[in-house]
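Left out: one protein chain. Kept in place: all the others.
And now, chain A:
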Amino acid sequence: MKQDGNKHEAFSLKTRLKRLKRDSNRWSVFTLAIVFFLALPIIFIGVELFSGPGETWSHIVTYLLPDYIWNSLYLVFFCSILVLVFGVSSAWFVSRFDFLFRKQMEWLLILPLAIPSYIVGYAYAGIFDYGGSMDLIFRQLNIDFIRIDIMNRAGLAFVLSISLFPYVYVSARAFFLNQANNLLEASKMLGVSERKTFFKLMLPLARPAIVAGLVLVLMEVLNDYGAAKYYGVNTFTTGIFRSWFSLEEPETAVYLSALLIIIIFALILFEKWQVRKVKFTSSKTNSSQIQRKETKGYIKWLIFSVVFLPILLGFILPVAQLIYWAVLTASTVFDFQFIILSLQSFAIAITSAVITVFFALLLIYFSKWSTLRSIKNIARVGVLGYAIPGAVIAIGIMIPTLALDKWLIKMLGNMGIDSGLIINGTLIALFYAYAVRFLAVAYNPIDSTALKVDNSIPDSSKVLGVGNLKRFLKLNFLSLKQVYLVP
């Protein structure tokens, strides 16, 4: 690996440029082009940092910001703990042991991602509400039920964690399945206990994969708006919308988003720096799958429960509540138009998923083939979109695309063609927006797991593409109507 930033100050700018030219190849240029394309909306938002916030900034700093920061930190902290517990434990158990319904649970564990977290939030509010499902059940049983108030900060942390832990599960499991076998063999031969093997060997080695999943979770925790608003928790993101909508200052909203981008970027760089310290080498040749241990007695049930719990909380309970509501409103909601809309969303979701994974692969492999190593850090700018609320991304998208549209209209007008907006209000803008927003979901897992084992492209997208697809389906199925870029 070349050291791009030579420490000797003696080099002139000219020499540096020469070196840059020497060290880069066409892949470096291609990478930069893609990053530029995908990061354009984020760059437009980032530029707002220099034009400063609006006039209510000092008001926000005095009355709102402390609360936003405090609540966001609270969520980041507790969600990290919860998703690590749920995600890593379930990933380890399904990879290492064999037990009742293991195969089914292996994929069931991904499903919580299929419901947007704000929907899970509504569902849980419905479960614990006055006259909610719990209330009804306990009334039936004639038991005095003490209502649990879930609509608060702790409840929000729980809801977000239980719907987002599969990110950690997926990446940890991929590591355990593909990487762990040799190490386990060695550890067994040396007579190391099961527990020690996990905590001293597997966990540290899986850290890069786990952290990659965790970063996705945290980005989504930070961009959550629906659940936080409903639960009455003011976070950085609710603040973005307050300054935009209530305080009528879009520039302040964009300024706050830009700050959020910087925080996330710092987080990502920190993660990469952390991982770098772990001297992580793995055998390329090993592709044998892990040998699962049979379980017996109470251990079997214990493991079963640990794995089943997140499925129950993250999928079965919220879905049961949603089905109950669906049955109540069945006559009014499920009509022909609903089915058409669903199919439409489905098609858009799949197309966006394919486009985004394609971009992620281009970005990963181009930067890998690039001889200029520092390009990798630049490539990461592209994934920042995931931390920003969709509506703000939409602004970032509309700035360049509207400019392009206006230019096109002018050009076509000169040629005597009268056209409306070509990019905005069509699927092109929507796909672009999705690619910008969800790149991280495709990029991070592929990057952290697939490249380390040096798999081929098809392999890596197969291993991780499933999760991505689910992810896209999840976000689109219910919320397409709210995506306001397209009629």
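A few comments on the model shown:
We take it that a residue touches a chain if its C-beta (ideal position, glycine included) is under 8 Å from a C-beta of that chain, and two chains touch if they have at least 3 such contacts; residues count from 1.
FYI, contacts and distances are computed from a predicted model.
Considering only "Beta-galactosidase", "Branched-chain amino acid transport system permease protein", "Fe(3+) ABC transporter substrate-binding protein" or "Succinate dehydrogenase / fumarate reductase iron-sulfur subunit", the record for the omitted chain gives "Fe(3+) ABC transporter substrate-binding protein", by its UniProt protein name.
Contact with the omitted chain, checked across A:23, A:129 or A:185, is made by A:129.
Among the residues A:303, A:319, A:375 or A:398, only A:398 touches the chain that is left out of the figure. Considering the full assembly, A:33 is the residue among A:33, A:47, A:186 or A:323 that touches the omitted chain.
Along chain A, the points of touch with the absent chain fall at residues 30, 33-34, 36-37, 40, 56, 59, 63-64, 125, 129-132, 135-136, 147, 151-152, 229-234, 238, 241-242, 244-248, 250, 325, 328-329, 332, 391, 394-395, 398-400, 402-407, 409-410, 418, 420-421, 424-425, 481-482, 484, 487.
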